[in-house]
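Missing here is one protein chain; the remaining ones are kept as they sit in the complex.
Each chain gets a letter, A and B, in the order it is written, and its residues are counted from 1.
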Amino acid sequence: MKEFLQKLTDDKVGLVGLIGIVLVVILALLAPLIAPYKPDQMFTNHTLEGPSSQFLFGTDEFGRDIFSRIIYGAQVSLQVGLIAVGIGAIGGLIFGLISGYFQGKADQIIMRIMDVFFAFPDILLALTIIAVLGPNLTNTMIAIGIVFMPVFTRLVRSAVMTVKENEYITNAQAIGVKPSLIIIRHITPNIMAPFIVQITLALSGAILTEAALSFLGLGVQPPDPSWGVMLNDARTYMEFAPWTILFPAGAIVITIFVLIYWVIV
Amino acid sequence: MYAYILRRLLMLIPVLFGVSVVIFFTLRIIPGDVAQTILGTDATEEALAQLRKDFGLDRPVLEQYITWMSGVLVGDFGESMRTGREVLPDILSRFKITFELTMLSAILSWIIAIPLGIIAGIKRNTKTDFTVRIISLLGVSIPNFALATVLILVLALTFSYSPPVGYVGFFEDPIKNLQILLLPSIVLGTAMAGAVMRMTRSSILEILRQDFIRTIRAKGAKERLVIFNHALRNAMIPILTIIGMQIGVLLGGTVIIEQIFSLPGLGQLVLTSINQRDFTVIQGAILFIAFVFVLVNLLVDLLYSYLDPRITYK
Partner (left out) sequence: MFNRKGLLVSVLLLFVLVLAACTNVGGNDDSDSQNEGTEGEEAKETDAEQVLKIANDQEPAGLDPHKTPAHSSVRIYSQVYSGLVSFDENMEVVPDLAKEWNQPNDTTYVFTLREGVQFHNGNEVTAEDVKYSFERILAEETASHIASYFSNVESIEVVGDYEVQFNLSNPDATFLSNLTNASAAIVDQEVIEENGDLQQVAVGTGPFKFEEWVADSRVNLVKNENYFIDGQPKLDEVIYYTMKEESARLSAIRTGEVDLTTLTAQSAELISNEENIEVKDYQSLEYSYVGFNVNAEPLDDPKVRQALSLATNRQAITDIVWSGDAVVSGPVAPSMGDWAIDVESHELYQHDIEKAKSLLEEAGYADGFDITITTASTYADMVDTAQLLQQQWKEIGVNAEINQIEWGEYIDTWSNTSADVLIGRNGSGTDPDRSLNYFFNTEGSANVWGFSDSEFDSLVEEGKVTVDQEQRKEIYNKAQERLLELSPNLFLVSPMKYVAVRDSVVNFTPYPHDGGRHC
């Protein structure tokens, strides 16, 4: 873990990425202060206007300020990222730890269930879950989270199986330390590096999945602005109002860029 | 080895059983009525009831499941509620298209990604490396539907080009077929290439640091030989993992790209049948996709042991 953080801060590019992430988070949290307008406020006399001093990134077909919508959209992306990846990562961590540490029956059952979810095509799984729960932002996030869970479970499980063979763990087991203690104290910290890498990848995956679901009409509920929804709506207008597609696309690309850049280094 | 393959194939059974249960019962929970979507607003109550009866939807759910499953076990996936066509032949003919699209995208992405990844790995922290990394990041960070629409628009406006309309199979008209599939393959390939590129780069880096490479180098082997004969082979394993995952996912239907490029593939079939609540088709298609996905994973595992004889399966 320490090594991992060191690597992160040592690398200038990594640092840039980290700052980028922090910026997106600040943008999202302070959206009401930064955004000049409300995201659903319509200026019906100013539909599809190009960037100007009044509307920094131009307006959409309802005359809504694209700049404000992108800032509020960061909230959506942040939420989707945190909650969806949270569900996937925490679920995956718990199941993976149990599966990898105890093995045997529990492992068999958990892994077969994960296989079932894993074998479902992801967009279609999300589609089905949303169909069951009804389409809104929370359910979309739950759906994406469940889609992510098998990957996390597999990853944690295989990491646990490697760490478990270390001498200090077998020693601890031998002197009768409780399994829960071993898992929390000794195993979990040692599997963090690959786990965190997977979280960053999943964060960018969540943003893209949200965009894909928006294409299929299953993203956030209007008029909430999400980058995916903005991008999808803009396809109709992009030829004569290219700013409608340019800025949301830029927001997605830049965010994913800062999210995963340091992972690759 | 054969015992291993056999065991893996046996493991298919619980997974497919699980998938079939999940999809079957989920479909019966979600709101929506196939009879109403077919007959529309003009239908009388009697007509709706008649249609539901024709589909067996009036019977207990468990009985419906057993009827369906006993058909599936003997290769009879039933008929589409909407079109009356047999489900399995439809799935297979759709799968051919999705399969071709997947393979073309994959090949396109390898041609670009693996060499670039290797170069970036060897020339670590140079301008070349930096450029490759940026390209790879762009590839993975653009939502593919946006890339697809922009590409379609730009090509039509600047080169007055659009792909031929109406899908034709490869064996009917190979040139037209490839023309039709080129654009969608480029779009899908872009996203795949990004991931493959960064995986190639990092695993080459990893391998080049290892002792056995140093030893080989110390022995005075030519650098090119070191890379191609030793490093690459070992670096292939993680690359293969990611490729296997990508192919598995794409074979499950490239829903969005198929829709944008009007390709009659598996993804479109599933999406349409979900919208229409055409239960038999959804069930059959999901089961089939799960089957393919598990098979691809098995294939990847077998390839591992081919590439790295140290990995054996018992």
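One rule holds for everything that comes next: a residue touches a chain if its C-beta (ideal position, glycine included) is under 8 Å from a C-beta of that chain, and two chains touch if they have at least 3 such contacts.
Everything numeric in this text was worked out from a predicted model, so none of it was measured.
From the set B:P14, B:P238 or B:P264, the residue in touch with the chain omitted from the display is B:P264, counting the whole complex. The hidden chain makes contact, of the residues A:M42, A:M161 or A:I182, with A:M42. When the missing chain is restored to the complex, the residue among B:T26, B:Q50 or B:S305 that touches it is B:Q50. Those residues of chain A that touch the chain absent from the view are 40, 42, 44, 47, 61-62, 130-131, 134-136, 216-218, 221-223, 233, 235-237, 239-240. Against the chain not displayed here, chain B makes contact via residues 30-33, 35-44, 46-48, 50-51, 54, 82-85, 90, 94, 149, 152-153, 155-157, 160-167, 259-264, 268-269, 272, 274-277.
In the analysis below, only the chains that are shown with their structure count from here on.
Rounded to whole angstrom units, the spacing between the C-alpha centres of chain A and chain B is 22. Those residues of chain A that touch chain B in the shared complex are 112-113, 115-116, 118-124, 127-128, 131-132, 204, 208, 211-212, 215-216, 228, 231-232, 235, 238-239, 245, 249, 252-253, 256-257, 260-261, 264.
Here chain B touches chain A in the complex through residues 11, 14-16, 18-19, 22-23, 26, 29-32, 133, 136-138, 140-146, 149-150, 153, 157, 198, 201-202, 249, 252-253, 255-256, 267, 270-271, 274, 286, 289-290, 293-294, going by the rule given at the top.
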